[in-house]
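In what follows, a structure is listed as structure tokens, so that the remarks can point back to it.
Missing here: one protein chain of the complex. Every other protein chain is in place.
Presenting chain A:
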């Protein structure tokens, strides 16, 4: 049994007695909270005898069980080092921290798309739309689009709660955008606009999971939102392994095998998660592969949960993004044939608007009773943030040929996407040039997931440090170079293999320095640990 699974079982068993404290003063003044629970590498804590007075010590074990490595232990250390660089310049062999851990483009100097921000600004402050000076500060088509959007909002009130699925007019726009993309119609009533794609994923997990006997098939490696969400809602993650040797290929035989295995253990598998383009793996599925997946879900009665947030991030000419909706419709499967949930977000693509929290899920093939339940859960939070809703509609219907902003929009978009493609290639080559590292191509998304073929000595050193080998490597890398990556164990991997996830997002002019530092560090590491 893999170590982190064992850790979790220990944690869950000890949960009830775990967090009681005999101290009565509990306000913390440290600037970074303890994150002892975060990564697989931390040893199980010692159970403490419960005190009788404090009840928030006894908390939901599912909360304890859930893990999310993207902002885990390594990141914490990075923030600490960053502070040290400020307090004691020269205290480290690098003078800046380079965050390659998270798909957060605008924190690394990527600029937002001007047209989108113009429209958002006008929608936030419609009072200036009537002023003549506004014409001088904003493009004409952004003003026009803002009017159009405001007219779709009752009372032009962008500060009001909207319909719980999102403003109808914006859903109409998004549906039209989906249709333009796929060539198949989309129904605005199938759309739920959410604060980013993540809350939509949570909603579906909450709906589908009743107990530990409910399983969700997830790719390994996976973006740990899925494992975290499944744990939080008390379900079972049923892994299916992507094949690193074939560019992270998804084999139906593997899906079948894992499904049968789950069944034999009494787990009812309810859904299949597919991330396309993949995170952390970056592969773009071939259309044929997608058809096989659709057939598999249909045959097995599974809901297909299609995470398509990287649909605009494809860097190789031989692959194209096809939505699962398009694929299933082109196979002749309609709304009555297959339940499919497609997730999209404003956080990725070329727009990279992570902080705005915009996104949606398109829910098709569900009975009215179930849709009612989805609506109900959405309604408890009333609605998602309006600015994010507007942005989602802009992403799905950007400037067109002939629009005043079209050229500048296209230049910005192409600039970003071509730069991403270049950085993906440069970093892929850099990793492949290192001894004992193999790195699959990033066909899409925003990450590289190189495999570390670590020498035995390194693995032993990691074990004595009570750390997973990839976390050991990542920590060493950080301390030596300031480069922050996420250990592969955070995403899960074939047992006994080790990876790190590195984003392709640092600014292009920093990439040479990153490659240089990485190369130097790795040479030193291998010299130290070579068998």
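The rule is short, and it goes like this: a contact is a pair of C-beta atoms (placed from the backbone, for glycine too) under 8 Å apart; a residue touches a chain by one contact, two chains touch by 3 or more; residues count from 1.
Criterion: contacts and distances are computed from a predicted model.
Novice: With one chain of the assembly withheld, which option in "RBR-type E3 ubiquitin transferase", "Mitochondrial import inner membrane translocase subunit", "Aminotransferase class I/classII large domain-containing protein" or "Mitotic spindle assembly checkpoint protein MAD2B" matches that chain's UniProt protein name?
Specialist: "Aminotransferase class I/classII large domain-containing protein"
Novice: So one chain is hidden, and I want to know which residue out of A:242, A:303, A:452 or A:511 touches that hidden chain in the complete assembly.
Specialist: The missing chain is touched by A:303.
Novice: Please identify which residue in A:118, A:362 or A:443 touches the non-displayed chain.
Specialist: A:118
Novice: In the full complex, which of A:159, A:332, A:402 or A:496 touches the chain missing from this view?
Specialist: Checking each option in A:159, A:332, A:402 or A:496, the one touching the absent chain turns out to be A:159.
Novice: Sort through A:383, A:421 or A:483 and give me the one touching the missing partner chain.
Specialist: A:383
Novice: Among A:207, A:361 or A:462, which residue is in touch with the absent chain?
Specialist: Final answer for the missing-chain contact: A:207.
Novice: Quickly run down the residues of chain A that touch the omitted chain.
Specialist: 18-21, 24-31, 33-38, 52-61, 63-64, 66-68, 71, 102, 104-110, 112, 114, 117-118, 120-122, 124-125, 127-128, 131, 133-134, 136-137, 154-155, 157-162, 164, 195-196, 198-199, 202, 206-210, 214, 225, 228-229, 232-233, 268-271, 300-303, 336-339, 347, 351-357, 365-367, 369-370, 373, 376-377, 379-388
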